Every structure is written in structure tokens, then in C-alpha cells.
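Here the complex is missing one protein chain, while the rest keep their positions.
After this line comes chain A, so read on.
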Amino acid sequence: MISGGLDSMLAARTIQEQGIHVEGINFFTGFCVEGHTHAIREKDKAKPKRNNSLWVAEQLGIKLHIVDVIEEYKNVLLNPKHGYGQHMNPCLDCKIFMVNKAKQWIVENDFDFIITGEVIGQRPMSQRKATMPIVARESGADDLLLRPLCAKNLPATLPEREGWVDREKLHDITGRSRKPQMAMAKDFGIDEYSQPAGGCCFLTDKYYSAKLVDLWKARDSREYELDDVMLLKVGRHIRPQPHYKLIIAREEGEGRFLEGYKKDYISMKCVSHQGPLVLIDGTIAAEDLYLAASITARYGQGREAEQVEINVLYQDGAERCLQVKPMLEQDIPKAWFI
């Protein structure tokens, strides 16, 4: 299982050193959106981020199979048996789910066992001594799950007992220190690697999690689609009323990204002055339009004007124009910002 970080890279390399054919597998949940902000925002387009799992696979000289698990992952996020971490991150259930998917994949593709870069004590929720057997058992991988970086601290797995893998050449790393991995990378001649430290999943992000919870609360439902997940990462989110919120592009790239959603959402844009594209998420009533338009006006170049003209575009192509006074910054309550 290749995450794109150093540990899984070292785990795969450790097994390759024993002359074993390794292929990588990586899962896309919809929340592994590390490169998305770069892809959207105009200022970052000159330096698009690489996909680290692909990069690692190329460094290792192995194939990489990226699997879309967006739909199946919903149940993991919505009903985590082992609960959430600090935010909306169901890390232990996520690990169990991914190892289970990897187990299914190796059976279908005639592989013999699974390697992960897990290290005992590395992560507070999913990589503890107590959780290692839980992941193996509840994923169904059992002793086909080999953790080369800390294998010597765990009972021997089937690949070790059968002699497919030489246990003596595996490792005994524990704890949160990165020094053993960095030393191992140096030994392998690996001098470039990413250090995501859990940051490759937006569910570990306090602000992202708050927006997700807000969305569920406003809709009175925890159902979500990939577009919801993406839009939470884009723009400034302001909720003046429980039944709708504004998603306001912060720059040109975000505006272009939001343009793609104009057929799915009511949108607003200032036409008398330069201003951002704004999507309205929710069911906005006619009496809410003026307030939404005055907030839209606040973020355009006409913010100091007495009155500006805001175009409202509906999903069916119908339009209307509103003359509004831009809202003053101090009049937008902080509680409206999600």
C-alpha cells in the first residue's frame, strides 16, 4: 500500500531488497485532496504538485494501481466503528477499510501478501501496538498483512513463517521519531521524499472538518457527493441563514473552478464592478436574495460604492438583476464564517 510518504516507500523497498516482486496500490477516498488547492488556485498553477504515490512508484520501479473508493468510503466516514480522531478523521476504520480492499485486490490479482508502511506508535489512533492486530483481524487480511518496518516487534506473519520473506532482514522501528526512517532512507540512497505526517487527508484538518459538519447540519443529512467534498475546499464559505450559504471565489482560479458548477447552483456576480463568482448552496428564498447579493457585493471592487448591480443566475438559465448596497465588513457577523 503506497501512500506517497516515506514509510510505505521504505516498506516496499525493504521487500524489494529480498528480490520479491512488488506492485503498489493506492486508494482515493475523495478526501486525499493534497494537490487540489494547487490545481484550482491561479497563483499555484505554475507549480502544480505532483502526485506523491505515483512519484514513489516510479522511484521504486513498480506499477501503481490507484483505486477509486469514493462511494464505499462514505460508510467508513459516516459510521466509523472505532470512532473519530481529533476531527472528522476515522483513521482506524479507514486503515481497516483500505487493508480490506487491498486484501480483495491481491486475491483478484494473484498476489501473495500485503505490505504497509505502518510503524508501532507512529500515529496516535491507527498505528499503536493495540491497534495493529485489530487492523489485521478486522480487515480480514490476518497474517497476510506484513509491516516490514516494525515486523520484528510483531508476531511472525505467514510470509515470514513460510520463508517467502526473511524476517531477519525486516525492521523493529517503534515510536514517533522519524530518525530511523531517515537513516534507512539514507542507506537506500533515497534523498527525496514527502513527509505528509497525516496531512494528506483533509479529514484531519480542523477547518475542513468544521465545514463538513456544518454542511451535514444544514442539510439535516450526512449524505454527501464528491462535488460537496471538493467545494468545501474552495472559496470563502459564509452562512447567513441555516438554509443556505455562499461560496465566494477568492481569486481567478477558484472563480473558474466554480464556473463549472453554475448549472448545479444558483450563482451571483457583480456586473457593475469587478467581483467574484458566488455559488449559493441550499434553498435560498426570494427574501434572502438581497442579503446574499449584498454580501456578494462586499467582496467585489464596488464594496465602497453606494449601490452595485448583482446578476443572479438560476440553474435553468433564468436571470435577474438586483441593485444592492454592499454590506460593510463589520456588519457580517463572525459566526457566519464557516
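Throughout what follows, a contact is a pair of C-beta atoms (placed from the backbone, for glycine too) under 8 Å apart; a residue touches a chain by one contact, two chains touch by 3 or more; residues count from 1.
Here is the rule we go by: contacts and distances are computed from a predicted model.
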item	value
Among "Multidrug ABC transporter permease", "Na+/proline symporter", "Molybdopterin synthase catalytic subunit" or "SirA-like domain-containing protein", the UniProt name of the subunit that does not appear here	"SirA-like domain-containing protein"
From A:57, A:102 or A:232, residue that would touch the chain that is not displayed	A:57
Sole contact to the chain not displayed, among A:230, A:271 or A:332	A:230
Of A:190, A:248, A:308 or A:327, the one touching the omitted chain in the full complex	A:190
Positions on chain A where the hidden chain makes contact	16-17, 26, 28, 32-33, 35-36, 38-40, 45, 48-51, 53-55, 57-68, 188-190, 230, 256-257, 260
